[in-house]
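My questions all concern the structure below.
With one protein chain removed, the remaining protein chains of the complex are shown where they sit.
Per-chain residue numbering starts at 1, and chain names A, B and C are given in the order in which the chains are listed.
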Amino acid sequence: MPHITVIKVRGYHCDFYGHVNNARYLEMMEEARWQYLETGMGLEYWSDRGLGFVVAGIDIKYKRPASPGIDLEITTEMTESEGRTGYIHQIFKDQATDKIVVDAMVKFAVIDLKTGRPVNMDGEVAAGFDKIRAATEGSKE
Amino acid sequence: MPHITVIKVRGYHCDFYGHVNNARYLEMMEEARWQYLETGMGLEYWSDRGLGFVVAGIDIKYKRPASPGIDLEITTEMTESEGRTGYIHQIFKDQATDKIVVDAMVKFAVIDLKTGRPVNMDGEVAAGFDKIRAATEGSKE
Amino acid sequence: MPHITVIKVRGYHCDFYGHVNNARYLEMMEEARWQYLETGMGLEYWSDRGLGFVVAGIDIKYKRPASPGIDLEITTEMTESEGRTGYIHQIFKDQATDKIVVDAMVKFAVIDLKTGRPVNMDGEVAAGFDKIRAATEGSKE
Partner (left out) sequence: MPHITVIKVRGYHCDFYGHVNNARYLEMMEEARWQYLETGMGLEYWSDRGLGFVVAGIDIKYKRPASPGIDLEITTEMTESEGRTGYIHQIFKDQATDKIVVDAMVKFAVIDLKTGRPVNMDGEVAAGFDKIRAATEGSKE
């Protein structure tokens, strides 16, 4: 059960073509990821442990245009991790029609802020994502 | 031989971590694509024929961080097209070190602005990209 | 009693200096103004009457820097109008300390979307702002 963030499309999110600009979705995704990472515990969980997040890649598919007034429902979910690489899946739906607007996969690393080096996705990192999952599910019941 | 756009990184391109923000690269890519599309002929070539461009997807890899003062050299090149789908490859290098900062593939369609429908990448569309290629090569000799 | 919007500062709002960038506040102000304009009635009130909003000027004072994690409380209030000119006052406070971060005055016009011409701030325009004021006060009691 993924975490949900809702953002209403405004005129300033759009470009000349009247639809949300392709770059703007990445800012909305970042907003949703920060809300996701503080679910059930606050961002201190990560900063207290000296951990930071680095985006290594984004594969984004633009399915449908979005216009002002639309409520975009963004689901954010960690889908897999292996070694020092994690993947967060983010989907934008038009809340009124339930149709997919954007489908994006974010590849990321968790780094030790002292060394700047990626750490393994186990131990306290895995425990953090477990807390988020538990809090997200709790809030939906 | 690809088209080249140079953008100097400024403080406002960066985020709290002091490096160019992941969303900002997409704006720089859009700037570079517009410069590319007007090479050797002006954007009227496209607007006179009632043609527009729609980004269908972006697969972007962030290889190295970029800080203020760095000159980013963006190469933009149409790499392939098939039917109604085209691909533009955009690479960001740190001009001083020649190291790759970002490597991105943009999937796009050319649409008929009257119908909103994608058109085939042949005829005047292919001719337009040929003009860009010829002008880009000419300017490098 | 002014309308209130709360926005949490994120890393992507900030620039190289680690504080919210001066341009970004204008986007936050625009977000707050749209929320203000739909208070108690929805944006249809304006669109149904063929009315649009044009910003004619902004006088903004940056009082204190804002860093990631801070909750910015933005108050938005129409302060005066005369003829075809209105003023909306927007103040950003750090919600934790109540200290002023930004103080901005926005000069605007309401235009008839058909003619593009500014209209007088009376009749249905004044009635709209009265509805907003009534709804804002009601929500605080």
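By definition in this document, a contact is a pair of C-beta atoms (placed from the backbone, for glycine too) under 8 Å apart; a residue touches a chain by one contact, two chains touch by 3 or more.
Computed from a predicted structure; not experimentally measured.
**Q** By the document's own contact criterion, which visible chains does the hidden chain reach in the full complex?
**A** Within the full complex, the chain not displayed touches A, B, C.
**Q** By the contact criterion defined above, which parts of chain C meet the unshown chain? Give residue numbers in ascending order.
**A** Chain C touches the missing chain through residues 17, 21-24, 26-27, 30, 52, 54-62.
**Q** Residues of chain B in contact with the chain that isn't shown?
**A** These residues touch the chain not displayed: 10-12, 27, 30-31, 34, 43, 69.
**Q** Name every residue on chain A in touch with the hidden partner chain.
**A** Residues 11-18, 21, 23, 67-68 of chain A touch the chain absent from view.
The working rule: only the chains that are shown with their structure count from here on.
**Q** What is the distance in Å between the mean C-alpha positions of chain A and chain B?
**A** Going by mean C-alpha positions, chain A sits 26 Å from chain B.
**Q** From the mean C-alpha coordinate of chain A to that of chain C, what's the distance rounded to whole Å?
**A** Chain centres of chain A and chain C, defined by C-alpha means, are spaced 28 Å apart.
**Q** Hey, what residues on chain A touch two or more of the other chains?
**A** Chain A, residues with two or more chain partners: 27, 30.
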